[in-house]
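Note that one protein chain of the assembly has been removed; the remaining protein chains are unaltered in position.
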Amino acid sequence: MSVFAGSNRTKYSRAFRAVVPFLIALVLGGIVLLATGHNPLDFYQLLVREAFGGTDRIAATLSAATPLLFTGLATAIAFRAGVFNVGVEGGFVFGGLIGATVALHAGLLAGMVAGALAGVLVSALPGWLKARWNVDEVVTTLMFNFVVAGVTGWLVTAFLQAKGVANSATPLIPQSSWLPDLLPPYGLTSAVLIALAFVALYAVWIKHSVFGYELRQTGLNTRFAAAQGIRVGRVIVVSMLISGAIAGLGGAAHALGVVHRFVDGFSPGYGFTGIAVALLGRNSAVGVVLGAILFGALASAGTTAQLFSDIPLDIVDVLSGTVMIFAVVRLWRQR
Amino acid sequence: AGCSSETTPQAPPKKAALVIAQGGLGDESYNDLAMSGFTAATKEKGVEGQHIESSDVVAQGEQLLRRAGTSGYGLVIDLEFSHGEILPTIAAAYPNVQWAFLNNKIDGPNIASVLFAEHDGSYLAGALAAMMTTQTGNPKINADKKIGVIGGTKSVGIDKFLSGYIQGAKDVDQSIEVLTAYSNTFGDPTKGSQLAETMFQQGADIVYHVAGGAGAGVIEAAKKNNRYAIGVDDNQDKLAPGFVLTSVLKRADLGVRRVVDAYADNKPLGGQVINLGLADGAVGLTDFEFTKNEIPETVRTKVDELKQKIISGQLKVWNVIDQGYPAWLQG
Amino acid sequence: MGVRLGARDVSRAFGPVRANEGVSVEVRAGTVHAVVGENGAGKTTLMRILYGLDQPDSGTVVVNDRPIRLRGPADGIEHGIGLVPQELAMIGSLTLLENLVLGTEPKRGLRIDWTVARSEAEELASRVGVELPWTALADNVSISVRQQVEILRALRHGADVLILDEPTAALAPAQVDDLLQLLRGLREAGRTVVFISHKVDEVLAVADEITVLRGGKVITTRPVDELDRSSLIELIVGQHVRFSGFVSSAVIADEVLTVAGDVSLSVRAGEIVGVAGIAGSGQDELVERIVGLRPSSGRITLAGKDITSLPVDRRRAAGLGYISGDRRSEGLSMDASLADNTIAGTHRTLGRYGWLRPSAVRAYAKRVLDGYSVRYGRTSAAARTLSGGNQQRVVIGRELDRNPALLVAAGPTRGVDVLGMAYIHDKLRALRDNGSAVLLVSEQLDELLDLSDRIIVLHGGQVAGEVPGGPESRNAVGALMLGRKDS
Partner (left out) sequence: MITGLLMSALLLWTPLALAAMGGLLHRVGGVVNIGLEGQMLAGALVGALISGTTGNWALGVLAAGATGGVIGLLMSLSITRLGANEIIAGLGFTIVISGLIGYLLRSVFEVSGTLRVAGLDPLPRILGLDPLFWLTVILVPVIGWSLRNTVAGLRLRATGDGFDAANALGLPASRIRDTAGALAGVFAGIAGSHLVLGQVGLFNEDMVAGRGFIALAAFYFGRTRPLPTALACLLFAVFDATQARLQTAGVPAQLIQTLPYLVVIAVLTATAVRDVRGKARRAG
């Protein structure tokens, strides 16, 4: 009986914990808004309307959530294996570039596969370095993001540049190779279904597959896993490869579904927001979906809210940064 | 913010939106300039104006433009280059809205395009710098035949400026050396100042920047090292009077103004291409407010001659966007 | 006067667990007072409260006959109390000297006066009769050296009440004797000692008074001369326990394990081979090499198969079972569920086409846990929620259920109470009698003598000698452990 009470309480407190950071963010944002002479309630109402008030807005929110589903999931998988991979951003960007370039010549499917492989390429080295030599992955993956940014910039301007375009951009992908739209004319692409399918697969796989089991044990306690015969080095590398593949796939889906090319400003930091998504969702499948929708809603609503109010967009950064910080805090002392 | 009680409410007020490009406001050039034109024009014409920024302007383009199309705006001006391809579809979906696009020609019955000849203006700056770098009577000038240029990123949109500048310099004197570098940021003035300072140390005495906010550092460096900078987009001569030789104007504000004016006055806009160049004064050099005395009369005359030649079509400056990379600038 | 340190009606609960319930103890000045009890009886909790590291939910600490509120360890130190905790509080990247003076550094202006620190340290050490490598990093010295530093630190803080929480758990017999001698010396010098141990003989040898805890409550406090070994054990576990004592193996068959290299040995089917040695003599390396957690230079065979360079999982498939000496971080995954802990190592054979059926996993775990009398709620509960003794049973069950050809058991009863120990010993013997080979590594000499058919003694990474099992070998093993060949 007491066991039941316990599990109910943890469920309740888990939900509570996921809501609290959001409330804190709203209060903090409210203070900033009030201090600068705006009415927070009106603004929040506007945000809600712009995020969920109609088919078009829901489509926009889901569309903004789609890359975050990929990056959040990619991050969660690595985190689950105990690898603090902050390099999903790099995988996403590189996957976008390679996916867009390959799709140009070889079509949709090849583009998606190539994007995933490109993501694998980005995550492989840090993963191997961690598994083989115990090189701190936080630093290597963080550094790799900058390296990838430089290399993609160079590749685009030196080899892949489209003629007659003022930005650094690859040529437009022919429409036949685009990911099809789901809800025309609202511009929500089928990428969201791919992402959700992967999240669902993750939910089952991490819990019920043999490899998922090994991955979880490695993440919880590496020494234990190694002593029971789990090859932790291999698990770490494979988790990083999967993480990279999903990041790269996300990039390719973004290129083939939304942007239809690779261009400057391809990712405004989806990989970093993905870390917040994974942490807010405590690396669980449902959590990743909710987290992605939350941050997606903030992004889409924050943008169009400007059509109806004079409040600078930066307030949205204040809100999402606060959610990030408080997403992982322990709000009361464990007695 | 609605205080319509003072005016008699006849027709609903006209509303215009401006979609800010990547880099956002505060780039001290393109976006800021367009924004200033937008603010001024909407105020003057009594149009209700809103601007929209987004950190994810590339991917949110479609949703954003559609939302603008359904929100009662009569005019939507889009500064973001990557929206070029989706605009025709969206404009077709909202035929009652007037759309305008800068820096590229987009076809559509309700789309107006605004183009600038930035290469022409840069050409004049290059020629001016080439003639100035040997004027050793001037304490800011050394004997070396070296000038410099700093781009914000390596991209054709920026290289259009660089290419024109180099071409202008070389046309004056083949043996002039033009140092080029990229700051890889439009926001970090320290980087701009660093690169400029290095160029000054290498013997350049005039450095042109096409690097937005990073360019602010180039101008500071010129002041510190007693050399010249050349500004871009807006008239930046006053930022460090006497140390900014001139600025290459790209009056995005004029482009935006034209569009807003036409909209406010119910003049036709759809399908039009507005070409802005030297002839309109929308592109060109400043009138040397602080450096007039340091630039010899002959030089100024020569620059004017070149300008007339370009306007008349006698002289054709290379356009990287249409023509690809020229021999004098690596792609 | 008389009560130097005590508790009055102290209670402390962790969620539903009542670690201490109305506990009252009185430790008289100038005595050695032992606190004994099963795993999870609440000993550590009580000591943390007495030191100020934890606060009681109700009740109060008594110092010098007066009730006192200790808000933190600083208060405890102020009242002359020192704690040498169960998990040593040494900082690995600091030198021993730095560890010693940390918190009470001799200063000259803003800087630490290392010269004074050094001489204070030397003086303190010589007073207690030890010699320490002061400039060595704590990470690089043995547990017993660290423990000495901890004791010196407590003394340096002016502690005249010294609380030692299971100080002997990781010491060799000779080191234990040294420590007990040290405690007696402190008592002679007028200090007070509170001493926790699971080893009944030690307790009887050194204590003046003994308090027995069970289930968070005080069962009794008695002077030592009112107790003997069996009555104390009965008080601790609440029932009469019968120890089977030494029974040698009936049938010894073929070699199952052979190790060649720096340390060479073999274990045959149906025998338990004990490995003795003071901490750091090479036992851990030996175990890790056999299990496959450390690369090996020599040659290792298991049931005739060369496993020298096989990974852990392949060795397990070849018939290896492993009870880790480090239950908390290697034997179990504390945050993982009991089911996940139980199937570890077997999970691949449980899987079908790469998938694990939840019902099959649950059934397997239930069978193993029930088979080894683990007291648990549900298989989905975290291992952390079990008491120490039950945690150890999970490990034993997981490894023995697979009926390994070779079981490597490192400290299988470390930190386990008497009842649990008897249970585990029976299980190990049963495994042997079933025809498995067992390599038993333990710091507890009694355990080795009781269980092993023969004992290999390591010293300085080498085999110092081999003796038959049984209580008669006690002195021989003790001598070999210190590197002396004579007996």
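To keep things simple, chains are lettered A, B and C as they appear, and every chain counts its residues starting from 1.
Definition applied: contacts are C-beta pairs under 8 Å (C-beta built on N, C-alpha and C of every residue); 3 or more make two chains touch, one makes a residue touch a chain.
Values in this document were obtained by computation on a predicted structure and should not be read as measured data.
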| item | value |
| --- | --- |
| Touched by the hidden chain, restricted to displayed chains | A, B, C |
| Contact with the hidden chain (one of A:V27, A:L109, A:A158 or A:V286) | A:A158 |
| Hidden partner chain, touching residue among B:A125, B:V156, B:V172 or B:A216 | B:A216 |
| Per the touch definition above, residue among C:I91, C:A136 or C:A253 touching the missing chain | C:I91 |
| Touching residues on chain A - with respect to the absent chain | 32, 36, 84, 86, 129, 133-136, 138-140, 142-144, 146-147, 149-151, 153-154, 157-158, 272, 275-276, 279, 311-318, 320-331 |
| Touching residues on chain C - with respect to the absent chain | 53, 72-74, 76-77, 83, 85, 89-94, 98, 101-103, 105, 107, 110-112, 114, 153, 285, 294-295, 297 |
| Hidden partner chain, residues of chain B it touches | 24-28, 32, 35, 154, 179-182, 184-195, 197-199, 201-202, 213, 216-217, 220, 330 |
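Rule of thumb we're sticking to: only the chains that are shown with their structure count from here on.
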| item | value |
| --- | --- |
| Farthest chain relative to chain B (centres taken as mean CA coordinates) | C |
| Chain closest to the assembly centre - both centres taken as Cα means | A |
| Intercentroid distance (Cα basis), chain C paired with chain A, Å | 45 |
| Rounded Å distance between chain B and chain C, as computed from the means of their C-alpha atoms | 75 |
| Multi-chain contact residues (two or more partners), chain B | none |
| Chain C partner contacts - residues on chain A that touch it in the complex | 2-3, 6, 208-211, 213-214, 216-217, 220-221, 223-231, 335 |
| Chain A contact footprint on chain B (complex, rising order) | 1, 17, 22, 50-60, 62-64, 66-68, 70-71, 73, 81-82, 85, 93, 103-104, 153-157, 160, 184, 321-322, 324, 331 |
| Residues of chain C defined as touching chain A within the complex | 14-16, 291, 293, 311-313, 315-316, 322, 324, 326, 329-336, 340, 343-345, 347-348, 351, 354-358, 377-378, 381 |
